[in-house]
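A single protein chain has been omitted from the complex, and every remaining protein chain is retained in its original position.
Every chain is named by a letter (A, B and C) in the order it is written, and numbering of its residues begins at 1.
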Amino acid sequence: EERSKKHHLFQGSPQIQLSDQKQKFNKCPTKTGHLSLSRSISQSSTDSYRSVCSESSEDESSPKDKLQKTLKGLSDFCIKNIKQADFGRREIEIAQQEMPALMALRKRAGGEKPLSGAKVVGCTHITAQTAVLIETLCVLGAQCRWAACNIYSTQNAVAAALAEGGTPIFAWRGESENDFWWCIDRCVCADSWQPNMILDDGGDLTHWIYKKYPSLFKRLKGIVEESVTGIYRLYQLSKTGRLCVPAINVNDSVTKQKFDNLYCCKESLLKGLKRTTDVMFGGKQVVVCGYGGVGKGCCASLKAMGAIVYVTEVDPICALQACMDGFRVTTLCEVVKQVDVVITCTGNKSVVRREHLDRMKNGCIVCNMGHSNTEIDLESIRTAELRWEHVRTQVHHVIWPDGKRVVLLAEGRLLNLSCSTVPSFVLSITAATQALALIELFNAPEGRYKHDVYLLPKKMDEYVASLHLSIFDAHLSELTDDQAKYLGIKKQGPFKPTYYR
Amino acid sequence: EERSKKHHLFQGSPQIQLSDQKQKFNKCPTKTGHLSLSRSISQSSTDSYRSVCSESSEDESSPKDKLQKTLKGLSDFCIKNIKQADFGRREIEIAQQEMPALMALRKRAGGEKPLSGAKVVGCTHITAQTAVLIETLCVLGAQCRWAACNIYSTQNAVAAALAEGGTPIFAWRGESENDFWWCIDRCVCADSWQPNMILDDGGDLTHWIYKKYPSLFKRLKGIVEESVTGIYRLYQLSKTGRLCVPAINVNDSVTKQKFDNLYCCKESLLKGLKRTTDVMFGGKQVVVCGYGGVGKGCCASLKAMGAIVYVTEVDPICALQACMDGFRVTTLCEVVKQVDVVITCTGNKSVVRREHLDRMKNGCIVCNMGHSNTEIDLESIRTAELRWEHVRTQVHHVIWPDGKRVVLLAEGRLLNLSCSTVPSFVLSITAATQALALIELFNAPEGRYKHDVYLLPKKMDEYVASLHLSIFDAHLSELTDDQAKYLGIKKQGPFKPTYYR
Amino acid sequence: EERSKKHHLFQGSPQIQLSDQKQKFNKCPTKTGHLSLSRSISQSSTDSYRSVCSESSEDESSPKDKLQKTLKGLSDFCIKNIKQADFGRREIEIAQQEMPALMALRKRAGGEKPLSGAKVVGCTHITAQTAVLIETLCVLGAQCRWAACNIYSTQNAVAAALAEGGTPIFAWRGESENDFWWCIDRCVCADSWQPNMILDDGGDLTHWIYKKYPSLFKRLKGIVEESVTGIYRLYQLSKTGRLCVPAINVNDSVTKQKFDNLYCCKESLLKGLKRTTDVMFGGKQVVVCGYGGVGKGCCASLKAMGAIVYVTEVDPICALQACMDGFRVTTLCEVVKQVDVVITCTGNKSVVRREHLDRMKNGCIVCNMGHSNTEIDLESIRTAELRWEHVRTQVHHVIWPDGKRVVLLAEGRLLNLSCSTVPSFVLSITAATQALALIELFNAPEGRYKHDVYLLPKKMDEYVASLHLSIFDAHLSELTDDQAKYLGIKKQGPFKPTYYR
Partner (left out) sequence: EERSKKHHLFQGSPQIQLSDQKQKFNKCPTKTGHLSLSRSISQSSTDSYRSVCSESSEDESSPKDKLQKTLKGLSDFCIKNIKQADFGRREIEIAQQEMPALMALRKRAGGEKPLSGAKVVGCTHITAQTAVLIETLCVLGAQCRWAACNIYSTQNAVAAALAEGGTPIFAWRGESENDFWWCIDRCVCADSWQPNMILDDGGDLTHWIYKKYPSLFKRLKGIVEESVTGIYRLYQLSKTGRLCVPAINVNDSVTKQKFDNLYCCKESLLKGLKRTTDVMFGGKQVVVCGYGGVGKGCCASLKAMGAIVYVTEVDPICALQACMDGFRVTTLCEVVKQVDVVITCTGNKSVVRREHLDRMKNGCIVCNMGHSNTEIDLESIRTAELRWEHVRTQVHHVIWPDGKRVVLLAEGRLLNLSCSTVPSFVLSITAATQALALIELFNAPEGRYKHDVYLLPKKMDEYVASLHLSIFDAHLSELTDDQAKYLGIKKQGPFKPTYYR
């Protein structure tokens, strides 16, 4: 039983950390501020956004000290600057176009209001894409209060637009640790309002309620959690018998996994590399460490762009897949001298070590597409004899005594989050899954879910996928009665067992 | 519990039939002779083989009526013509080169003879590749007796080589139904020899023993079964409590599934089409029905060759994958008028129906890469007003009254088995899995396996993969102690949970 | 001036032989019988054809000794067996479907009969595809007499169908050298019929007329020649002032070159290798010698199938293209030890030498996609210490004293001609170009063409391409008057200069 739960963490995701090391909250971000970012969360679009709406001229005063009101006179929010609402609204509208599932949900379920009565307290990144989610929940009948799950990732203008639209929102870019918890607390603890659903990303909100308002759990219908870290915490609670509501793990649904790993990384790797280095891929030799979902995506796009790709693997099955897909499988030691780019996507730690870095050739680019910032052993190159030069945004040259330069991107953090953006369309999958998970938990008959962690039912997973087909003008075929009988399944699905990938 | 077993049948394989219709033995082949062929079995190489060793001049007498002896004087076998042994031996040697895992097993385990004491009765296709398997089992210490699982697929020269090599073998191409059972019976029931292991492909051997020698099961250590049909039968036995030995399902291991569906079909589709039609792929419009493993492989290679590919799907998750992979998802009705080729790989029945065939353009090619021969509704075109013309081997023109011709390949049977060959390398995966399954069952401590149907342990699956890496000169990386601890797994694996695909 | 002509020979075609060595006629075929086969000629479809219409049972008598008549009583032909006409007609009909340009020409120009009055003597391979050409010429008004340009390549049933259809045809498979010239002579020298156009492939027909009937040239409107060898001869005649009619070189038109080299080889390589060896491409290491048009096609398809491809080149521009396209450029010496397949497409000689063959690993496959059979130095392995074993059709094992086997395909001849087939669609390009060249020469006003060798006008080349678009349901855009003026070209083309590739 315990094993099967552990496996959920594993599912299809080589980059998930299962160590027993103590989880730290992101109230203590490292210098990079991305400690608790799981793959599926991103500061999507922040940078394009910034080009229009520069934040440099913003005043330095704390939002907590300011009294702001929306045009309608509302003041139950705390954000940077309500005047940016128009900018934010435009970003939200752009995001809506690439998030067809939520927009379809608004249409299909807007009339029957399946979340009528739901009081959702949320804690996620505050971006244009989550704004589309939050406002969809409202259209479906929910009342929402929202805080940021990361002190750096809030798009202030989007927060303004949400506030202006009537959502009580408590978030700004550059919160202090105290601010962070204060914002969460303001969401949970409102006058004459008590949450009955939690939508969390990282587990901090859940943690706060456990610690400060444990009595709330009696009224809670359930928790929807997206991040690897948050899910790990929930499984820990479950294992030790302390989980006292049902929870749905939206991270490990098939649709989400495929998109976040294979398809999204396939595209965002190229963007991240191009943006930081102007490297031309044609003919470049690249080694990709790890051939799980992320590695497969990276290798496919690099090969398509004309790079010569080597793969390193520990798992013989993935290694054999790499072979059959046309990649030389080798060890990092064997190729590190000749390659132009090293990319990690193992989910492991210390995959690129000083011994490898020492042997790289001048100008070799090193970056990480895998989990957190453990894959490249940075400590080993933060030493006296090596000089670090910050040459461009997210680009360091680490310079050896003989003048050799290694080009380190994003200081080893996730390239696709740090130097690229996650397309709205990818986030749409996650957001739709979150919305459906809330609907499922809120409307489930007594007893369907116990105090445990669940995957979204296959049927729902298929439904999320179906909601995204319209954007491609894709037309599904339908089983005839006869065919359904022949296959032994229902005409409307589920078409595959839960673990089909 | 029951559901989880049913799922094994499903695993990763959209083309598996789960209906409750009565299974028929292949002793009653249809006109096509391939009724019980599952995907993973093939008449591999038969045709190249034929080019060297024509069988047309063989005499017509029944092998049962002839007394033949090997050079060493052995006569415990029944085959077509012992004089073809040299030809067969060369084909076996060629196959050995592409079957590195079995050859490695011979080296690694040959000394310790892990099958010493095993008495294996086998019933499979008799081809160069299975010959490599059989002789490997012998090197590992087993005593084997072997019959054919299909009355048409035996390579007579290979059978001769096996006999000459000392294996009691009872098989020839073109057996009658009586011959078929007679051969099986001669394998099971030998003087002073009783089997303690079964290696079956299709379940006929198992069925025979159940029916005629039920007492044998007391001594049996287990059954290794490869075909979908055979596995279905075993699950039926298990469900009804009549399975009285452990059985291993080798069909559904990850490695085998990936190879048989994705990688093998990717290559064999092109060969099958080229061989029968000389079609040029560049610019041709093709619709592929079904985007499971087989469909993914077909689409990938067609796209790579410059075809314009449309996909039909019933499952929204697979449909979304097709979209992201760059294929238009549509219904067959919508595109059937414009396409040059229609390929089925759904595992379903009546996917291409008369209504579609009526709308195809002149010269449209129709073929099946999916399951059995149910996908194209042939009955609907075996009608008086349509004329069938047999224009080449495995190619029919079906001619409409207005002169329109539809090009039907292999009469709707599996194109890759009928008009192509399965590379030895792919069969190597299956054969190695079978050998390891025998070793596992034979050596498992009392109690590890109950009277149930098992998948090969993940560790073994990874081992099969690792045995195939040498042919690619692929070098695996090894986890450090620290990394293994970080990931929470053992250094030697298993690296992924059982259901990782 | 002389240089510019030499360049025509070169154009886009790395595999063309420019040596001053004496050209030999194919009346003296090597053991392989393919000496003078240029890339663009093939025994297309012969093999599929054979599967239906076995020739093994044919009688051994010489066609010259037999009196045969068509159903209509015609007897002005000499072929193997007029009774095979029905078989041949079906093959012709199948070929018609993939040759849209000729069929379109029949429709468009059939009414005005642009070849009315043309008396064409032809000498080409006699295949279903050339049959479509010959019969198209007749529909356009020409009278034709035809011989075979190769003693081995005639499809007897097709010849029968042509004869039955009324074309005087003199050709059969397996002609002797005397037969070969006798057939040509019978075509040239008919009662009350003198040719005024030549369609040649290899130059033997032209040579014969030069030698025996020089006076015929006075009436000749021109020569259309397709083969590299034949064109070389024509340029030699032109250089030395002995060419006494205009000639059109159809080999070097853009459309034909692209198809024959890039697109056709891309597909036929895979077929040739699969057919002979059952090799699985995924993960195999392959070295392709030469990155011209043929090499580019081979590399593209191998990469697409999952092979790891190395390229060798002497030309730095082609080498740089290979790099940018994602291939490691290296020397044969450096990689020959590790590769699974060696493919030559350089147009050069002795590219693969004994020193390379000695270092290949066991089972390495060696084949040639380039020019003639000079690329692999066969002499160096026809030595006493190496044993040759003929294992399958077109497959030899060359066995070293230590047991190492090198797999040699087609004895070093062109793989795509020997072990594959050229799709009708590719031959359609050539045939349409030939037909248009005949029309152009026959109808050209006095003085447009001098006694020189010409390329087809760009406009005609574009016309050939346009005739092939319908099969893809492709729709051309049209320039507006304004756009044409802006570009400084005519609305109907030519759109590019002659040398645009």
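By our rule, a contact is a pair of C-beta atoms (placed from the backbone, for glycine too) under 8 Å apart; a residue touches a chain by one contact, two chains touch by 3 or more.
The structure presented is a predicted model; accordingly, all values stated were derived computationally and were not measured.
Q: Which of these, A:Gly282, A:Pro457 or A:Gly488, touches the one chain of the complex that we don't see?
A: A:Gly282
Q: Among A:Thr130, A:Ser424, A:Ser466 or A:Gln483, which one touches the chain that has been omitted from the display?
A: A:Ser424
Q: Per the definition of touch given earlier, which of C:Gln97, C:Thr330, C:Ser380 or C:Thr393 contacts the omitted chain?
A: C:Thr330
Q: Taking the full complex into account, what residues of subunit C touch the chain not shown?
A: 7, 10-12, 14, 17-20, 254-255, 258-259, 263, 312-324, 328-332, 334, 347-351, 374, 461-463, 465-466, 468-469, 472, 474-480, 482-483, 485-489, 493, 495-497, 499-501
Q: Since one chain has been left out of the picture, which residues of subunit B touch it in the full complex?
A: 282-283, 303, 305-308, 323-328
Q: List the subunit A residues touching the unshown chain?
A: Touching the missing chain: residues 44-45, 48-49, 51-52, 90, 94, 97-98, 263-264, 266-267, 270-271, 274-276, 278-285, 301, 304-306, 338, 362-363, 391-393, 420-421, 423-426, 471-474.
The rule is short, and it goes like this: only the chains that are shown with their structure count from here on.
Q: Could you work out the angle of the rotation that brings the CA atoms of subunit B onto the matching CA atoms of subunit C, rounded to the nearest 5 degrees?
A: About 180 degrees of rotation relates the two copies.
Q: Distance-wise, how many Å sit between the C-alpha centres of subunit B and subunit C, to the nearest whole number?
A: 40
Q: Rounded to a whole Å, what is the gap between the Cα centroids of subunit A and subunit C?
A: It comes to 57 Å between the two C-alpha centres.
Q: If I count partner chains per residue in subunit C, which residues reach a count of at least 2?
A: Expected reply: 282-283, 305-306.
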